[in-house]
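In this view, the complex is presented without one of its protein chains, the others remaining in place.
Up next, chain A:
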Amino acid sequence: MIRPPFSLPQGIMRHFLLSLATALLLALPGLAEAQGTAAEILNENRALVEKPTRAKIGPVIDALAASGDPVAATVLAAWAEKGLGLRKADGVFFLIEASGHQWILRDLTGADAGTAPKSDMVELRPNAGVRGLIATALVQFTLSDPDPETRAEALTSIARDPEESHLAPLRVAIPGETDPVLKAQKERLERLLTLRFDPDSAARVAAIEGFGADLGLDLRGALNPLLATSRVAFAGEPSEGANLARDLVPGEDLTEVEAHDLLVAAGMAPARLTVEEARAALVANIVDGAVGGVPVAELGTQDARDRAYTALEAAGTVPPAATDSEVAAAIAAHRFAEVYAEPDPAVTTAARAALDAITIKVGAMQTADLALDAISLASIYFLAAIGLAITFGVMRVINMAHGEFIMMGAYTGYVVQLFITNYTLSIILALPLAFAVTFAAGVAMERLVIRHLYKRPLETLLATFGISIALQQIAKNIFGTQARPLTAPAWLDGALTFNDVVSISYIRIAIFVLALVFLLFFLWLMKKTRLGLEVRAVTQNPSMAASMGINPDRINMLTFGLGSGIAGIAGVAIGLFAKVTSELGSDYIVQSFMTVVVGGVGNIWGTLAGAALIGVLQKGIEWLNPSNTLAAQTYMILFIILFIQFRPRGIIALKGRAAGD
């Protein structure tokens, strides 16, 4: 669409007037005083103010805006919201507010001026056009407000819902801006508005090109509407002034049906007969148990119905419907194209180029973001699985209640927060407490159940499942089925943002750090401490270890407790971002086992590799099909099942006699 020519001078005129007024204000303060207060301006133009028209009121509003009177903004705002009144007796303006049958009056400076009966006052009711002018003037006020916060708010609201009318006041407000941050924001917003609304094509192209491959969402938000297209059918050549995005070839770029629908929508071709319409037409024309000579009983196939309808058409009782050949001819006779809503080809070309550059950069950034996501997911899996890596990987004990230990840790954190409201302190307390609780639970479980079943691994699996069912139900009975909050301290809120695409929340960074700490702790424990030595000895050969003076019972108990305790700590960490429910653990148990099995049993590096593989894989599949995380999980598990076919002992397989059978 081409803008009507008269709108150009108007915009420039206002711009010019405002600039002039501002310039006068700055250059000649005395003269500005001479222009008078808001009250004086209103009084001088009383008739116009009382019955304003969009065409004539402009100078008055501009004068008010330029008056320099501190109350001008209040007066304008009140005027727009029907809060300005005129006393009939003497024609004095007041700020009015309805209260029952009375008006509460305040004079223009805001000072209390008593009340007046409703009949004494004329309430000023500017029409929509005038209100629009006032609003524009007010934009300039808020953009130049002495309070930086008001200015920032005004910028945000313009950025959220930009309009052509904002451009002029924004340009006026830039030179006077003192805050460098706000000034940069204003300038960016001015360019964004320019590329959308400026009447000058060259200015818009310059604004677009000025951004380069900027990653801001606001820029993409401004560019995308410029490139919005619609599909249009032309009889013959495209009309003058249409900004073609590309030609559409029926059968390739759009289906025959879509092409025909376009023609029908534009009234360029008759519609095909739908099944329902044909049916209705046939039903309406049943004569003596037959339609068009075809008996009703035979109308159970589409073919018979077509014959009947053709017969009716020939008889002239129903309107002719488009046949296949007519549709094909109509499509062949027309040209189809995608047409930009934006009429200016220079602008769309520039916008297309800018968006392409942005897309490439965004793609690279998204890859980086995906990598961050994958790392963070991997560290969650690692954290959930590291306890298992000890109990399953080192001791070869299947603990299906491991997930419930994670849940116990999370609930411990929740209970601690009930008593200690300082979140930082409560998290610091919850970590060791969760360890203690789950360590005790693990030791108890090992003593009471697991040590009787060391030779029967399948039954360990089942017995721990029994415990898992019981623990889950007990948690449900105590805490209820609804999710409980485990709130992160304030310094973990928010995200580390690199740009509009790449960001990572602090909680995830914390979990990554925690996973790293655990990895180092585990390595230190197993390789550098007496306990680790004894654990490895008992794992490899309990009888020989016992001969060397190690108590295998004690070591087994401690190892199991340690693995369970780490699960508790993982529970606190997971609870910070996931909902704490009694099913928290079972959501992670299969993935945790997968992590350990895929990585390779009995090797912490294997667990790390497994977690990395699963994390990257899951995020990768989610990226391919972002709408469907269920599918991502399904395909990931399928992949793991296949993976185990080819490396049954995991990524890092133990070799030699320690590998067992």
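By definition in this document, a residue touches a chain if its C-beta (ideal position, glycine included) is under 8 Å from a C-beta of that chain, and two chains touch if they have at least 3 such contacts; residues count from 1.
Going forward, contacts and distances are computed from a predicted model.
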- Item | The complex's invisible chain, by UniProt name, from "Periplasmic binding protein/LacI transcriptional regulator", "RNA polymerase sigma factor", "Biotin-dependent carboxyltransferase" or "Urea ABC transporter permease subunit UrtC" | "Urea ABC transporter permease subunit UrtC"
- Using the definition of touch stated at the top, determine which of A:315, A:329 or A:631 touches the missing chain. A:631
- Message: One chain is left out of this view; which of A:195, A:312, A:398 or A:538 touches it in the full complex?
- Response: A:398
- Which residue among A:217, A:235, A:257 or A:286 touches the omitted chain? A:286
- Item | Residue touching the undisplayed chain, where the options are A:159, A:453 or A:578 | A:453
- Item | Per the touch definition above, residue among A:473, A:503 or A:551 touching the missing chain | A:473
- Item | Residues of chain A (touch criterion as defined above) contacting the omitted chain | 275, 279, 282-283, 286, 296-302, 305, 398, 449, 452-453, 455, 457-459, 461-463, 465-474, 476-477, 543, 586, 590, 593-594, 597, 628, 630-631, 633-634, 637-638, 640-642, 644-646, 648, 661
